[in-house]
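A protein chain is absent from this complex, but the other protein chains hold their places.
For subunit A:
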């Protein structure tokens, strides 16, 4: 559980060599004619954390929905080499009539896991996101950041190998957001999932990821991929280094070039 993210073995899969999640010529045209995504090809290997940045409306959420199976692409396919996938939505999507604990248990309850087992998984996940002591609160008694943590904990109980995040910290203030970034990295290193993380913040993307993919304006295509060379564990001070600034600058230029 505690070894480095890149050294975790993933159960062998047939076909696609080492990628857990692969987009193969994925294209999405909505019934109303909106061409949201245009031939996206991308591989996400175990231990990778890929951020997706792109102008608003370029099809990032659509891509995640396709990856999770919530939407079907009009062309191409998604190859998913695991049954353990979790999805953190842009809003926390907690059920207001359930306590934090009950919300975190929801996914495994829907999977009909035995009570004791799902309680234990929930306890661990709540601990991991730092919500211990708040188990019996209802969502309306939590701050926005705590709600997001609860949502994260709920996804963690699925013990995902592929973890999709759709701008989870978009509505959270800068300081809380940076703290949540650090905590997400800590979880990423202990749980070693493959992550796809949508964000509008280039700094957040670079800080978290092993790779940043830049999308063009609609119809969304991947117009640039940047490897992030900084080793883990990453400290918040990384954000103020010249190397960090250089990389974010480069990604920003790429983003602007594709924004028209």
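Just so it is clear, a contact is a pair of C-beta atoms (placed from the backbone, for glycine too) under 8 Å apart; a residue touches a chain by one contact, two chains touch by 3 or more; residues count from 1.
We take it that contacts and distances are computed from a predicted model.
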{"item": "Protein name as given in UniProt for the chain not displayed, \"ATP-dependent DNA helicase RecQ\", \"Acetolactate synthase\", \"Phenylacetate-CoA oxygenase subunit PaaI\" or \"Nitrate ABC transporter permease\"", "value": "\"Nitrate ABC transporter permease\""}
{"item": "Of A:91, A:135 or A:250, the one touching the omitted chain in the full complex", "value": "A:91"}
{"item": "Candidate in contact with the missing chain, chosen from A:19, A:51, A:68 or A:216", "value": "A:68"}
{"item": "Listed residues A:138, A:186 or A:239, member touching the removed chain", "value": "A:138"}
{"item": "On subunit A, residues whose C-beta touches the chain left out of the figure", "value": "65, 68-70, 87, 89-91, 93, 95-97, 99, 106-107, 109-111, 138-141"}
